[in-house]
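Apart from one protein chain that is not included, each protein chain of the complex appears where it belongs.
As written, the chain order gives the labels A and B, with residue 1 at the start of each chain.
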Amino acid sequence: MTGALLFGTIGMVDVFLAMAILIVMASFVSLYRGIEGPGIFNRIIAVNVIGTKTIVLLVLIGFIYERPDFFDIALVYAILNFIMTIAATRY
Amino acid sequence: MNIKHFIATYIIVFAFWILLSAHFDRFHVGAGIVCSSIVAYASHDLLFAGVGNHTLTKIVRFIAYLPWLIYQIVLANIDVAKRALSPSMPIDPQVVTFKTILRSDVARTALANSITLTPGTVTIDIVDDVFYVHAIAKEPADDLLEGAMERRIAHVFMEE
Partner (left out) sequence: MSDTTTITNVITVVFLLTGAFFMLAGTIGFVRFPDFYSRMHATGKCDTLGEGLMLVALIVYGGATFVSVKILFLIMFILLANPTSTHAIAKAAYDVGLEPWRKLDDRVEWMNTGDTSDTGNISNTGNSGEGRADQDRGEGR
């Protein structure tokens, strides 16, 4: 499972872990917009962006811990995120 | 109740269940059969509501349209990344409007989503047949008003 030929002792799981940390950092940067505003619409897109990043994060976690349950959670989270955005913009 | 539509919906829903559950023991397949029956009974008239004579041609043409769309998405991302990362931030936002020649709702939805995904433009609103598009600079707006994408969509949905 490790890309030892190319990456020395770094396995693919470590790459996934680095990507997950990167996504979490990007989410925190987006959270700045969510807190600072200005206005409600910037906060709505901030929540939407963080939600879509969370989908990829869930899939990555599923690969890191090799637990297929996380993909179902990611699918449901995608649908919920979409419905949440539509509902928030309707009202 | 159209029995042909019911059976077709049932098969699609059950195939979807099998793909998503990936368990083949007696309990999961049985639950799938029961759930697919309920869902197919409730929504057998939804899935094939808009199916006409040319639906298959439209689907084939839409799949042929996808590679161009993906190429445009990559261009759009490089464009936005360049604008976001350059220190001077070369943006000049403006709202442009144009009338579309497309008539069906599906074609308009496809055009709106394609505009959103292609370089420098986001669809804001559609009132009757007028599109309100927010462009991030002048060049993408000019490219859009030239109408190449609209002609492609019109070709896909056979409305030219």
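Criterion: a contact is a pair of C-beta atoms (placed from the backbone, for glycine too) under 8 Å apart; a residue touches a chain by one contact, two chains touch by 3 or more.
Just so it is clear, the structure is predicted and the values come from calculations on it, not from any experiment.
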Inset, instruction - Pick out the residues on chain B that sit against the missing chain. - result: 19-20, 22, 73-74, 76-77, 80-81, 83-85, 89, 91-95, 97, 112-113, 116-117, 120, 122-125, 127, 132, 134, 136
Legend entry - Positions on chain A contacted by the hidden chain, ascending: 2-7, 12, 15-16, 19, 22-23, 26, 29-30, 32-33, 37-42, 44-46, 48-49, 52-53, 55-56, 59-60, 62-63, 68, 71-72, 74-75, 78-79, 81-82, 85-86, 89-90
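The rule is short, and it goes like this: only the chains that are shown with their structure count from here on.
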Legend entry - Intercentroid distance (Cα basis), chain B paired with chain A, Å: 23
